[in-house]
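Questions regarding the structure given below will be posed in turn.
In this view, the complex is presented without one of its protein chains, the others remaining in place.
Going by the order they are written in, the chains are A, B and C; count residues from 1 in each one.
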Amino acid sequence: MSKLTMVEAVNLALMQEMERDKNVCMLGEDIGVNGGVFRATKDLQKEHGEERVMDTPLAECGIVGTAVGMAVYGIRPVVEIQFSGFTMQAFDQIEQNMARIRNRTRGKYTVPMVLRTPYGGGIRAVEHHSESREAYWVHTPGLKVVIPSGPRNARALLAASIRDDDPIIFYEPKAVYRAFREEVPDEPEVMELGKAEIVHAGKDLTLISYGAMMRPCKEAVQDLAEDHNINVELIDLLTISPMDTETLCASVQKTGRCVIVHEGQRTCGIASEIIARLNEHAFEYLEAPVKRITGFDVPFPYFQVEEHFLPESEEIVLAVKETLAWE
Amino acid sequence: MSKLTMVEAVNLALMQEMERDKNVCMLGEDIGVNGGVFRATKDLQKEHGEERVMDTPLAECGIVGTAVGMAVYGIRPVVEIQFSGFTMQAFDQIEQNMARIRNRTRGKYTVPMVLRTPYGGGIRAVEHHSESREAYWVHTPGLKVVIPSGPRNARALLAASIRDDDPIIFYEPKAVYRAFREEVPDEPEVMELGKAEIVHAGKDLTLISYGAMMRPCKEAVQDLAEDHNINVELIDLLTISPMDTETLCASVQKTGRCVIVHEGQRTCGIASEIIARLNEHAFEYLEAPVKRITGFDVPFPYFQVEEHFLPESEEIVLAVKETLAWE
Amino acid sequence: MAAQNPEKQKTTSSEEVVSPNTPSAMDTSRIDLGHIEVLQILNEYGEVDKGLEPDFSNERLLEVYRAMVLARAFDKRMMTMQRQGRMGTFAPNIGQEACIIGQVTSLREDDWFAPSYRSFGAQIMRGWPMEHLMRLWAGFHDGFPPPNNVNDLPFSIVIGSHVLPAVGIGIGMKYKKKNNCVVVNYGDGASSQGAVSEALNFAAVYQAPVVFICENNGWAISTPTHKQTANEVLASHGVAHGMLSIRVDGNDILAMMCATKEATDRARAGEGPTFIEAVTFRMSLHTTADDPTVYRNDEEVKVWEARCPMARFETYLKNKGVLDTDSIKQTLASCEEEVIKARDTFYEMPPADPTEIFEHLYETFPMELQKQRAEYMQRLRQKGVGE
Partner (left out) sequence: MAAQNPEKQKTTSSEEVVSPNTPSAMDTSRIDLGHIEVLQILNEYGEVDKGLEPDFSNERLLEVYRAMVLARAFDKRMMTMQRQGRMGTFAPNIGQEACIIGQVTSLREDDWFAPSYRSFGAQIMRGWPMEHLMRLWAGFHDGFPPPNNVNDLPFSIVIGSHVLPAVGIGIGMKYKKKNNCVVVNYGDGASSQGAVSEALNFAAVYQAPVVFICENNGWAISTPTHKQTANEVLASHGVAHGMLSIRVDGNDILAMMCATKEATDRARAGEGPTFIEAVTFRMSLHTTADDPTVYRNDEEVKVWEARCPMARFETYLKNKGVLDTDSIKQTLASCEEEVIKARDTFYEMPPADPTEIFEHLYETFPMELQKQRAEYMQRLRQKGVGE
C-alpha cells in the first residue's frame, strides 16, 4: 500500500500492465522521455524501450488509426491523447474503425485498445483544454466509456480496461490528477467494468455522478447529512457506457427522487440518458422531476470564469433540497 | 407552384438563394458538372460558374475548414458533404471552428454557413452511408441543426438557413429525396427556424418526430384515427437545435402522454433530451412513461436487414396504444 | 528498384545527432530533390524492355494472367447482376486489372493486404471466394469479414480511412519481429485526405514494412486528378515524407509485379516503407450509381482503351509463346464458368438473419442491448419475420 495521487496511480497501472503482458504498448505525443505532459507515462519508456512506448508525430487521427491497426494485429495499444479536446481530430478513426471493426468483421478482428485522455475543467487551462464530451462516445455504439473518480479506482479500472477486449475511451479527470492521495495496493488490482458503485447508501434521494464531479457530490452528501439530516444515496457511475442501469433504477425505485451531476454540456448529455432510462424503468416511483446539474450548453469558458461554470457542492445541496421539497 | 421532389426543392432553394445574394457560394465533392451524387446541385455551376460552385478535392475536413474561413471573410458558403457519415472526417473543424468562432471572437466574426448533407437509411446503401448522428451536433453548442421532412419545408428551411447568420447543420433525409412530390411555390419561401410544427392536432397523445420518420408517423396517426379512433397530436421538430421545447411541453401538458420517434441511435439521442425536458417542464402532467422508438445502439446495419432496423408505422401504432394503455 | 529518396543523405538517425538543427542543418546550399523514376517494362504495344524483363516462370505468368481475366469476368457478371436488381451498388475494376492484381503478387499468406472498394481482382487472388464477395456487395453482414486464413482488412468504404490501420498492422509486424509486410491501396481522390498523409508520415517515421499503392486512375467520381491536386505526380507525396517513391505504369502488369516485389523485399528486410504511384485509368463507371457521360468525354476513354493492360499482357505472352488464341479463349471460358458457379452458389446462400444486427458489438452483451434486442425480436415477431 502506498498513498498515491491519481496520476501516480495511472502510472502504476500502466507500468504493471506493461510488465504483465508484453503486447501492451503505448502511443502518444511526448509520452517517452518527457513522460507525458501530466507525467502519467513517466519512466515507462526508460523501462520498456522506444518500441513499446512510442513518441508519435503530432497527429491524433494518426495515433488512433495506427493503434487500431496494431490492435487488429494482436497488440494491445494504450493511446494517450494529450487533452480530450483533441480527440475531435481523431473522431473519424474512433467512430469508423475503433468502434466498428469488431462489428464489421463479425468478430474476426477485435480492437483491444484503450484511449486514455485527461478531461474536464478546473486547472485554469486555455480553450479546448477543459472539455467533457463523453456524450459523443456514449452515443457511439461499439465503444466503452470509463471514467474513474479517485486514485484507487483509476488504477483498477485502467488495468481492467487494458485487459478488456473491447475499445475503450478512458477519461481521466485532470482536476483530480494531483488533488489528493489515496491508499493504492502495491499488487495489481482490477475492478469489473460496467458496474456503478454505491459510494454512500441512503434512502431520501439518489445522487448520480462520476469523474471529477464526485468530489463536490461527496461534500454535498456530507453537508446534507450533517447540516440537514438528509440521507442521500450517492452513486459513482465509473463505467458510463455500457451504463449500469440496474443499479441506478434500483436506487431510484427506493428513493423516488434523483439528482444527476456532470460537467459535460447538458443537451443530449449523460444526464438526459439517465433520465430517459429512469422514465422507462422507474416512472411510477418518481416523486419529483429528476434534476440535472451539468455544464451549460456553451463552450467551456476561459479560465477567469471557469469556477462559476463548474458545479460545486453548494449547488448540489440546493438541488437536492429543492428536489426533496417538490410535491 | 410546381410539384417537386425534395431533391428538386433543395435545388430550387439553392438556385434562388444564389440568385438573390452573390455572396452565397457552394463547396463540395462532385457538385459541379456532376451536379452532386444526388443531383441536388444540378445546373448550379453551369448557371453561376466555377468560382461560386466549387468542386473540391476529396477532403471533408478541408471543405468545412475552408468554408469556415470564407464565412469569416463575409462569404456565405453552403457546403455539401456527400453522405452525413463523412462529416466525421470534418468533426474537428465543425466542433472547434464552425461552432465556436463567433463565441471565441465575442461576435467579431460570424460563421454564416450551412453544411448540407443527406442522412438516414432506406436506400440500400453500404456501411457509413445511412447514418443519423444528429445528436452529435445537437450536443455541440454553437450549431443549429435543421432537418426538413418534405419538399416544401426543405426548400423554405434551406432558404432560411442560408440567410441565417449562424452555422447550420442541415440534414436532408435522403430516403425522402425522391419519395414523393409536393406543391412548392415558385416564389422564394422562407420558414422561421427554431419552430416545431403541429402537423396534426390531437388530444390523446403527443407524437414527436422529424425528418424521414415523419412519413411512418403520419401513416400511424391516420391508422390510429381511422382504425382505433385515437386522436394523436403529431409534431414535426424541423429545427432540432435549438429545440422548440415550448411547443413540445405545451402539447404534452395537454395530452399527458408522449411517444418519440427517430432513426438515430437511442442512447444520448434526441429522444433522451426531449424526455429530460418533459421531465423538467411537464412532469406533473405525464400519465405514462414517454416511449422511445429509435434506432438501436448498434451501427446502422447492412442493407439486407435495414428495413427491420428502421421504425415503421406498425411499431408506432403499437407504441401509441401501449402508452395509452399504461396506468 | 529505380527510384530514390532525395532526403536520404540529409536524414540522420536519432543516435547520430541530438537535434536536426545542428549547424549543418542550416546549410545554405540549395537542396536537390533528386528525381522520381518511372517504371514501364511492357509498353502499350506489348513490347517488353529487355533490360528490365523479369524472370517470372511461365506458370506464374499464366497464373497472373488468369487472375486478370477472372477479375474482368467477375466484374462483368457483377454488372449484369446489378442491372438485374440482384446486386447492390459496386465499383467495377475494369481496366485496372494489372494495377490491382500486380500489387498483391508478392504477398505471402501471412502478409496483409488492405484493399479499397475497387480491389476485387486482388481479393480473389488473396483467397476471397467470389460468392463471398458477392455477399459483401449484396449487403450481407457475413460478406464483410475476410475469410479464414485471409489476413486482409475488410475493404474500405470511407475513403482513405483504412490507410492508418494498415500502417498500424505494419508497425505491429515490426513490434512482433515478424518477417512480414502490408500492401495498402488508395486512389488519387483519397490522396487528398489528411488521414492518408498522416499514414505516410507514421509509416516513414517508424520505418514500417508497408507498401503504399496510390492508384492514380485519373478520376475520383467526377473529379479529374488535375482538379484534385496542383501536382499530379502523386509519388511526390511519398517523397515529402522521406520515403522511397516511384511512379509505375499501372497498366503494365510486369512493372507492377516488379515494383511491388522490390518494395515488399525492402519491407521484409527492415528497409521501411515504399510509395508506388500506379498510373492507370478507370475505364468504366465510378460505381453502378454513376453516369460518367455527364462529366467526361469519350475521347479520353478511347486513348486509354489503347493502353489496355489485358491486351498488352496477352501480346507479350503470345510473343513469349506461352499463350495463343486458343488458350486465351479457354482461359476466358473457364473463368466465366467459375464466375457462374460462384454466382449460383451465391444465389443458393441463405437469406440474411435479421437478428444478426445485434451481434459482434462487444465481447459480452450489455444489458441495455439485450433489452433492445428483445424489443427488436418482438417487432420481428409482430411482422412475422424469421418464423
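Here is the rule we go by: contacts are C-beta pairs under 8 Å (C-beta built on N, C-alpha and C of every residue); 3 or more make two chains touch, one makes a residue touch a chain.
Source: prediction; values computed, not measured.
Note on the undisplayed chain: of the listed residues B:Gly85, B:Pro141 or B:Pro216, the one touching it is B:Pro141. The residue from C:Gln103, C:Asn180 or C:Gln193 that touches the chain not shown here is C:Gln193. Even with one chain removed from view, subunit B keeps its contact list with that chain: residues 25, 51-52, 54, 56-57, 59, 61-62, 64-75, 92-93, 96-97, 101-110, 141-142, 144, 164-166, 194, 242-243, 245-246, 277.
Residues of subunit A in contact with the chain left out of this view: 29-30, 32-35, 37, 55, 57-59, 61-62, 85-86, 88-89, 124-129, 266-267, 296-299, 301-306, 308-309, 314-315, 318.
Residues 2, 6-7, 10-12, 14, 17-23, 25-40, 43, 192-198, 201, 204-205, 207, 216, 218, 224-233, 235-237, 239-243, 247, 249, 279, 281, 296-297, 299-300, 303-304, 307 are the ones on subunit C that touch the missing chain.
Keep this in mind: only the chains that are shown with their structure count from here on.
Greatest centre-to-centre distance from subunit A is found for C, with centres as Cα means. Centre-to-centre spacing of subunit A and subunit B amounts to 31 Å, using the average Cα coordinate of each chain. Subunit A and subunit C have centres, each the mean of its CA atoms, that are 39 Å apart. Remark: subunit B and subunit C have CA centroids separated by 36 Å (rounded to whole angstrom). In subunit C, the residues that reach two or more other chains under the touch definition are 141, 144, 158, 194-195, 361, 368-369. In subunit A, the residues touching two or more other chains are 92, 96, 103-104, 141-142, 243.
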